[in-house]
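Yeah, one chain of the complex is gone here, protein chain that is, but the others are all in their spots.
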Amino acid sequence: MQRVWIFFAQASLTTIKISGLAILLGLCLGFIAALSSLSRLTVVRWPARAYVSVFRGTPALIQLFLLYFGGLQLGLEMSPIQAGIIGLGINIGAYMTESIRGAIIAVDKGQTEAGRCLGLSRAQTMARVILPQAARLMVRPLGVNSVALIKGSAIVSTISVTELTYTAHRFISSTYKPFEMFILAAIFYLIIITLFMRLVQWIDTRVALKE
Amino acid sequence: MQDTKREPLIRIRNLRKSFGPLEVLKGIDMEVREGQILALIGPSGSGKSTLLRTINQLEDVTSGEIWFDGTLVNADLPHRAREKHLNALRRNIGMVFQHFNLFPHMTALENVTMAPVLLGLHTKAQARENALRLLAKVGLSDRADYYPSRLSGGQKQRVAIARALAMEPKVMLFDEVTSALDPELVGEVNRTMKQLAEENMTMVIVTHELKFAADTASHIVFMADGRIVEEGPPDQVLRNPLQARTRAFLQQDFAE
Partner (left out) sequence: MNLDFTVVPRMTDLLLWGVMWTVILSVLSMVFSLVLGAVFAVVRLSSYRLLRWPVQAISWVFMGTPLLLQLYVVYFGLAELGLNLNAFTAGVIALSLHFAVYNADIIRAGIQSIDTGQYQAARSLGVSHLQAMRKVVVPQALANVTPALGNMMIALLKESALVSAIGVMELTLSAQRAISQTFRPFEFYLAAAALYYALNLVLQQALRLIERRAALTR
């Protein structure tokens, strides 16, 4: 049993690493796509809308397989971990786009007017006036997206990344003690998610401090 | 002394504006001369706020012309050029809103200094000095480091005025700036505006307060149903209106 604990602890580190990097990738994509989706130009707006629609409209599992196995077929060789991070990141990026876009839209229109009336350009108004306010509104929804991603990261076990679910699955089949293994994996997931939610709360209070 | 023969600072020609099938401005001709304090009055829905917002193109127009300081404001330009053109114009047109629109994530001082620094009008130090002077002028020296959430409505509006003044505009537009305030806070904002008027700032003021308009404005424009019904000096328009529509509006207002 001692040994099992160590395996699970190592597997949690993999889950944390994959989730963390995927969240970062998702945030980058989310910001780019959210700003693009608010553009005046159709050629900029359209790809962003398509990205959100396609990646929210299909299962993450299929996206992951398409990237990993389909990529291999097209000569795009990736390790399972790389494919896992990229696949999860692109997927959650589509959801994060909606969270970021929603936060930007939620900032009062008068703020844009005030910025523009002072002679600031659209970009300056966005950077100095709108985004700092939207940032406060997006912490929580992005936190929800990220928690979903941490749980969703279990799917990379299907391409043999040795994270928590893979490890639990392996021990379930070898020890035939599914409940013990489940409880063990569940404990690790619950710890990771609880700690992560603390982090989100901390960021939320930091960001909201000044008003 | 003002040279009355000079071109007016703002000249509006046959301006029309529709929201879908609803025409809210039905051919407006108006001029604002340098140093003039022009009050736009009229019942709600008369189009006075919309008219004000067309001057800096927060509202675009359906047809007609708006000239500001010798430039056609609503020039038909490709998007990029138009944005540049408007950014340049808007630096010279200050605006104060009914709901303040202060930036909640910045202190009063930062609200005032942001645009001049960002647009390269002043260095940080200059902008700060200038902002402190302006905050002193609106009576808020001691609130420079407060965030808007800790200011009263009247204080917020005075910061908003200082923010607009920091760009050293050639004209100030006021859009019902006291309508959202508690009655006891209206006076402090009105005093600030009056002070500006005494310094010969060119001002266009949309207001419901006829008494304030009578005391402060040099010229009154009365609008109803998207048209200018009557205009002239306060004594004439407010005390001896020529039009029945104006008289009806004034009677109703004084009856309240």
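Residue numbering begins at 1 within each chain, and the chains themselves are lettered A and B in the order written.
One rule holds for everything that comes next: a contact is a pair of C-beta atoms (placed from the backbone, for glycine too) under 8 Å apart; a residue touches a chain by one contact, two chains touch by 3 or more.
Because the structure is a prediction, the values reported are computed rather than measured.
In the whole complex the chain that is left out makes contact with A.
Shown as candidates are A:21, A:38 or A:172; the residue that touches the absent chain is A:172. Hidden from this view is one chain, which touches chain A at 54, 57-63, 65-66, 69-75, 151-155, 157-158, 164-165, 168-169, 172-173, 176-179, 182, 185-186, 189-190, 193-194.
As a working rule, only the chains that are shown with their structure count from here on.
For chain B in complex with chain A, the residues that touch the partner chain are 56, 58, 79, 83, 86-88, 90-91, 93-95, 97, 99, 101-105, 114-115, 118-119, 147, 149, 160, 163-164, 167.
Every residue of chain A that touches chain B in the complex is listed here, in rising order: 40, 108, 110-111, 113-122, 124, 128-129, 132-133, 136, 210-211.
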